[in-house]
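Provided herewith is a single structure, encoded as structure tokens, for subsequent inquiry.
Only one protein chain is missing; all other protein chains are in place.
Up next is chain A:
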Amino acid sequence: MSANYILKRIALIFYTLFIVSVLVFGITQILPADAAVMMLGENATQEALEALRQRMGLNDPVWMQYLHWAGGVLQGDFGTSLRTGQPVGPALFSALGTSLTLAGFALIFMLILAMPMGVIAAIRRGKPADLIVGFISYIGVSLPEFVTATLAVMLVADMWGLLPPAGYIPLSQDFWGGLERLILPVVVVSVMMIAHVSRMVRSELVDVMHTDYIRAARLKGLHPRRVLFRHGLRNALLPTITIVALDVGYLLGGVIVVEEIFSIPGIGRSLMSAIQNRDLPVIQAGVMIMAATYSIVNFAADLMYAWLDKRIQYD
């Protein structure tokens, strides 16, 4: 993997973000809502609205507004929320931190369960263990989060009283209390990921175990465990990494329902309420931040590919 490649990849990330920025800016221009009205609310006089439009530059040509906004973003200034009147950046980055905390714990929990499940299902193919893993994954894939979340709250919190039903406490404020409140949401968002990751590990591992190089490794007398983990799993993991990288996108933007039910102030919820309130600067910044995070995670996944499989040479 050459330095040249990495530079090219980074340039590509910026190019992607540029396209995203034009798209999101364009879409927020088309949305039927007037930023000045959203900011001053239903009580504003026409004169006050006009003065605010002047001040915010809303009467400038769209390309000028875009340049002004993009220039701010490059300097880390995402503008001011129309609803709260506070800078957008700090609020969204704090929401992103919350989402990443949830995502991090969920990924770890998911991998701890899904990897062994996939491996067991693959080496016991067609046996009861495989069928049980398959059954569990099908249930996981077919239950939407709002069902699993509601069931989890009803059983664990309402009936058994084992865990608090909702609420989020930053780990920096109260580590154990915060962790306790993360257990249910982490389990809920993991269920679906466990399902597809264990299926993916299983099917890839089954394929790999039938290749010539595995047969060669067996024939030269390697210990079966070494064959499985060093030669089999290592190669079977590549597509799994792609799936996990895609799941990060899901964890950032796709778990709004879970964030709502468990009252977690994540970036999905911020973006959702910004869309409802037509808080344009928050929508723009939220989409940019999510797109950037997603691009970076996928970049990291590509780098991991090369690290795991030396045959992959990027140039």
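As a convention for this text, a residue touches a chain if its C-beta (ideal position, glycine included) is under 8 Å from a C-beta of that chain, and two chains touch if they have at least 3 such contacts; residues count from 1.
Rule of thumb we're sticking to: contacts and distances are computed from a predicted model.
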item	value
From "Helicase conserved C-terminal domain-containing protein", "ABC transporter substrate-binding protein", "Heme exporter protein C" or "2-oxoisovalerate dehydrogenase subunit beta", the hidden chain's UniProt protein name	"ABC transporter substrate-binding protein"
Sole residue of A:R9, A:R83, A:R124 or A:R218 that reaches the chain not shown, by the stated touch rule	A:R83
Contact with the hidden chain (one of A:Q29, A:T211 or A:S263)	A:S263
Option from A:A48, A:V147 or A:A216 whose C-beta touches the chain left out	A:A48
Interface residues of chain A (partner: the chain not displayed)	31-34, 37-38, 40-45, 47-48, 51, 81, 83-86, 91, 95, 150, 153-154, 157-158, 161, 164-168, 260-263, 265, 269-270, 273, 276-278
